[in-house]
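Coming up: chain A.
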Amino acid sequence: MSTTQYATTFRINPATAAKAFAQLVDDGILYKRRGVGMFVAPGAPDRLRAEGRETFFAETVDPVADHARALGIPLEDVIARLRAHAARTAGDRQDGAAS
Partner candidate 1 sequence: MTAPAGPLGLEARDLTVRYGRKTALDAVDLSVPAGSITGLLGRNGSGKTTLASVAAAFRRPTSGAVLVGGEDPWENDDLLPRVLLVRESGDVIDTETLRSNLRFAEDCRPAFSREVAERLMDRFELDPGAKPQKLSRGQKSAFGIVLGVAARADLTILDEVHLGLDAPSRYAFYDALLEDYVAHPRTIVLSSHLIGEVERLLEHVVVLDHGRVLLAQDADALRVTGVSVTGPVREVERFVVGRTVLGRQRLGGTAQATVLATLADGEAADARAAGLDLGPVPLQDLFVHLTADGAADAARELGRA
Partner candidate 2 sequence: MTATTRTLFPARPATRQGPALRTATCLLTWFGQVSLWYWAIVLVVVVAVPLVVDAVGSVGTSTIWFARQSGVWFPFSIMIGIATTYPQVHVASGMTRRSYVRGALAAAALTAMAFALLMAGGLMAERAWYGAMGWDWSLQDQGWFDPDVTFGGLLVAYLATFVVAYVSGLLVGTVYAAAGGWWGTLTLPLTAGPSLAMTILVGNSNDWVPFSDLFGGTGESTPLALVVVVAAVLTAALAAAFWLIATRRSIAPRRG
């Protein structure tokens, strides 16, 4: 999808979309092949996952711990719940189509 197609699909200003894509190119997530289009850079998915990991812990997991404490829920209960949920969904994924 070109940047202008992206802009019109999501109803945002094309210049903003172009800036966002340029930023991703600068960050090494995307690269541009002239005349062909934009592609995800090799190693980018891993890098994004690594960054995502940090953000996940800082912005999602830590607040969960804080929230649980505020509600008076013991941390062990949270962990147990997480394990049970993971086991259940892993089973679903095996039965159903692979994601």
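On how the list was made: all candidates are chains of the complex that A comes from, given by their letters.
By definition in this document, contacts are C-beta pairs under 8 Å (C-beta built on N, C-alpha and C of every residue); 3 or more make two chains touch, one makes a residue touch a chain; residues count from 1.
It should be emphasised that the depicted structure is a prediction, and the values quoted were computed from it without experimental measurement.
Asker: Spot the contact partner of chain A in this complex among 1 or 2.
Answerer: 1
Asker: In their complex, what parts of chain A are in touch with candidate 1?
Answerer: My answer: residues 4, 7-8, 10-16, 19, 58-59, 62-63, 66.
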